[in-house]
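One protein chain is absent from this view; the other protein chains keep their places.
Let's look at chain A:
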Amino acid sequence: MSDKISQEIFDLIKSSNFKQCNVKIAQLRKQYPNSTYYEVLELYVKYKHSPSKFDYNVLNTLYGLKGSRTSSDIKALELLHTFFLEFNRFEEALHVYKKANFKYPSFEIAYYWFEKALNDFNFRHLGKACLQLIKYDDLKYNRSRDYRIWYVLSVLALFKFNKALLSDQEIKILPQLAYKTLIAAKPFQSTEECVVFCDLCETLFSDDKEKSKEIADLILPELKTSVDLYLKNYMLKHLKDNNLLFENCQFLLKSIDDYDLIKKLIVSGKQLDKSKNEIKTLITDLVGDGRNSRLSALELDLVFDNLISKDSITFYLEKFHNKQCCYVDIKRYLDKIDVSILLEIFHSFNDSDPIHDSNLFQLNIVEMDAIEYYNKHKNTLNTKPKTDYSACSIFILDIIKSCLIKDDITLKDVIFSISVLEHYQRKDIHNFDTRIWLITLYTYIGCIPLAYFHFNELKIKNVQNDTLDHLLYTRFSSLFPQKSHDYYKTLLNVEELFYGMSLDRIPSLTRIAFERRAYSKILGMLEFWINLETSSMRWLKISEMIQFARLCNDKRGNLLTEMHKKWLKIEQIKCNNSSIKQWSDNRDFDVFRLNMKELSGRKPKIFDYMDIAPDLITLNCAKEFIIESISTGEKSAQLEKILNTIDLSKTLNESTTSVEKWSFDIFFDIYNNNGDNLRKLLNESSQFEESFTKGTWLMSHTYLTQISTLKTLDNLKRIKDKNSKQLIKQKLRDLRDRVDTIYINYSKTLNVSYENMIKGEKYSCILKQLNFQEFSMEDISSSILTVRKTVKNL
């Protein structure tokens, strides 16, 4: 039963060569009549040959939850696992292992069960597999104790990700069982093992004082010999005796300078009737004269007097008034500080440093405005090392934010901001706070090649792509679908290297973390893995890739197969983990350094192109499945399930652009209504005229979404009606005929906006004050021309 033969069969399935495949299988069945593997494989081939005709009950009666058969053949189990997964039968897929273990217990089967359960994010099965593994003690390596810990980690994961689906009995019994299982492994042999014990007691016995004391008792001796940050945290939370706290905080502060330790030292010191001065001196003796120790003066004031003294603020500021951390630190205590005193102290220091002024400026306690401050300090830009960042960017960003954070933003506002930032960027070339805004502004006005230039300068790589690609790649297929441009090549690279290779390796790396006993990291790894699998940006790109293929009339078969496979994974994760309901939004908007609290969570209009509600991602995926279903003429249960999970009308009315809604309505009408409203919907495209005159990113987006919709319709054999077919062709022609005019007009509009900005009082005056007068529109015009050429070719 060599793997080579199996591979041959799978290759034949892949190439849909079922004739040869059946011959081969028949031969193998004859040769190995007792092989469960070939028996299952034969069934699998039947299914793959014609999925719609295959009767799932055949498989279910044999190997389902109440199935009559049990196999211990690892290859058969593996295939059954895959087989059930293809029917979205997540429980059955693992159940085959459970049954095998029950009937033919072996270490090997239990281990495979563990591995599969981990891959499937099924922590209930993971736990059960671990309980089996414990039975196989390996005296040489003493692995049984490891499996005890693995079991506890499974229970912790189960409670973290799937608590809502646990029965009352499980909630009661599992923590006790986990505790007992772990106690049997005492004494713990490493800090990592101790961390698991503490985590178990802390999270699953949160109100249990006894358990809290057990944590403290366990870690105190450990702390004496090793410096470990987890143990430090547990000590701070669970050690209640003030004498011990005071003593241990001191002990640890000799090795690490940690503000949490300092705070506990202060509180426990006060309880022990130590004087304020005594504690203050002690802190400096322990950690030296640094930021934490100087800040602790403020904390001491608060704890002892509930009032921060002028002396303490002076003590902190004399060393940190010209360090950027100052703003963050002081802001924290601002409501306890008299602002006039603060200002007085600030003024007593030399203010020739831009950081000193930027702190005052950010604390909002000054009279000078951003332009004045910038001008006061702009000379420092000429002398700073290239790789240092200048605090002048704080003033510049304030200037542009005040013109951009509003609802009625105009092209003039955007061009003004771009001209300010482009000037500044040349003087502070590595500053990413400013460059991030340039990327957004250029994307907002549809100048993707320029936005890409700045994006590329930031050398964004690996996991950063998942958190930052939205700046440039949201709705990419309707912004700048140019295959030969690095903009697109970079995207493909990320798809292959990051979401492909790196994400693929996470399951095995997580398993290795178990094997290598890196226990403290495992729950985080599981969370991270889920975050990437369900990443909103990843899924947005998956659906956009298919839309892009439609736009170019490329084959979509492979992309769709991949998407189905990935979708299955998402369903599996959600099915096994009640806490995961939505996409994981890993997109970083804090990079704009906007205070979302002040904006009451409302994103500014300039971010509109990145405004993607979770349900819109689902809707976009559903749209591609709908088009697939229209082409194949088969309704899919998966698609129906997706459509049932979203509130269609709400999503369409609240979360889409008007052209996205139009496009979806058209395909949905064909899918659901046989296209009865097709012509009416097609004629509604006149509503988009406004986007063509207003410009911005919406212009390309509206144009290209129409083109991709019409091109797809044009290729659909399902549309039989001649008039509709003609109308589609005509609409396509009309649009294409106008493309040059639309873009030429837009370029003109941008130039007029620039002229208006220069002529207008407000902005030209600011530019003059900043000495930023000359700005050429050439780059913007040529960028728009590049986009126009791309769009014209489609």
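Quick notes
As a convention for this text, contacts are C-beta pairs under 8 Å (C-beta built on N, C-alpha and C of every residue); 3 or more make two chains touch, one makes a residue touch a chain; residues count from 1.
The rule is short, and it goes like this: contacts and distances are computed from a predicted model.
Selecting from "Pyruvate dehydrogenase E1 component subunit alpha", "5'-nucleotidase, cytosolic IAa isoform X1", "BRISC complex subunit Abro1-like" or "N-acetyltransferase domain-containing protein", the unshown chain of this assembly corresponds to "N-acetyltransferase domain-containing protein" (UniProt protein name).
Summary of contacts with the chain left out: across A:304, A:528 or A:772, the touching residue is A:528.
Only one of A:120, A:146 or A:329 touches the absent chain when the whole complex is considered: A:329. Shown as candidates are A:240, A:483, A:516 or A:748; the residue that touches the absent chain is A:516. Among A:228, A:301 or A:533, only A:228 touches the chain that is left out of the view.
Touching the chain that is not shown, out of A:463, A:575 or A:785: A:463 (per the contact rule at the top). Listed residues A:406, A:593 or A:650: the one in touch with the omitted chain is A:593.
Panel shows chain A; residues 190-192, 225-230, 232-233, 255-261, 290-292, 295, 320, 323-325, 328-329, 331-332, 385, 387-389, 430, 432, 458-464, 466-468, 497-498, 502, 505-506, 509, 512-513, 516, 518, 520-521, 524-525, 527-528, 531, 586, 588, 590-591, 593, 595-597 of it touch the chain omitted from the view.
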